[in-house]
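Provided herewith is a single structure, encoded as structure tokens, for subsequent inquiry.
Missing here is one protein chain; the remaining ones are kept as they sit in the complex.
Here is chain A:
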Amino acid sequence: MATQHSRSAARIMMAPAVILLLGWMLVPLTMTVLFSFKKYLPLRGGDLGWVGFDNYIRFFSSSAFWPSVQVTLVIVGGVLAITVVFGVLLALLLDQPMWGQGIVRILVIAPFFVMPTVSALVWKNMFMDPVNGLFAHLWKFFGAEPLSWLSEASMQSIILIVSWQWLPFATLILLTAIQSLDSEQLEASEMDGASPLARFIYIILPHLGRAITVVVLIQTIFLLSIFAEIYVTTQGAFGTRTLTYLIFQRVLESQNVGLGSAGGVYAIILANIVAAFLMRIVGKNLDS
């Protein structure tokens, strides 16, 4: 890769992919930015001309804005905490030699293959339905009043559904990381007098640092934009309106493309702030 010739050849070879990706990203991004400076109401007159920063100011000063940011961050944080903690524990469990290991591993990973819409529907109708749901039956079996999950504990329910979907991903990544731990290190620490808990804290957890970082970063990217789970269950009611959902409502329900686009730009900024924080906190694990 050192000669002038091979370097320019490499550039030409990569160009199609780079151009395609850039186009894929840049065209929607430019259009979003463009629309955000316009009053654009498709069903009420169409393109009504440039309005400067009006859309930004309206979106920002709307009473729905800050709660939606908060909801987004709570869902992301909650799901991250649950998937990382239980992911580590499940990975430890699955790493133990046991009968039927292959089947158990496939079953554990299965939720990841279920589409978000489908899984949210299954949760909503089969588990969380206050009349016919499995949880309602369970509650009644113990003589308790069934909970109407999605209205009384809406945030917890959504976090539960999304965590269920993402736990397999975290478990899978962490399991492969645990399997790559040199068994002599564990034996050495055992000789050094480390208890099982100390071995976990001083040997296994630091070894998992990088894998946890990857899990957190990848999941954050996807969790900031969760939509289907909310659309199918609460439709943004009961304090579950995320920023993504707010934008959807502005664009499709209020038919205000300009206002929604301004929200989209805010979402980009929020994602960057979160990413910067995460890189600051966990990014150092990616070094060395």
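The rule is short, and it goes like this: a residue touches a chain if its C-beta (ideal position, glycine included) is under 8 Å from a C-beta of that chain, and two chains touch if they have at least 3 such contacts; residues count from 1.
Assume contacts and distances are computed from a predicted model.
You can't see one chain of this complex, but its UniProt record names it "Maltose/maltodextrin import ATP-binding protein MalK", from the set "2-oxoisovalerate dehydrogenase subunit alpha", "Glutamyl-tRNA(Gln) amidotransferase subunit A", "Maltose/maltodextrin import ATP-binding protein MalK" or "Sarcosine oxidase subunit gamma". Remark: the omitted chain is touched by one listed residue; of A:16, A:49, A:97 or A:193 this is A:193. Within the complete assembly, A:185 is the residue of A:185, A:254 or A:272 that touches the hidden chain. With the whole complex as reference, residues 182, 184-185, 187-195, 198, 202-203, 206-207, 209, 288 of chain A touch the missing chain.
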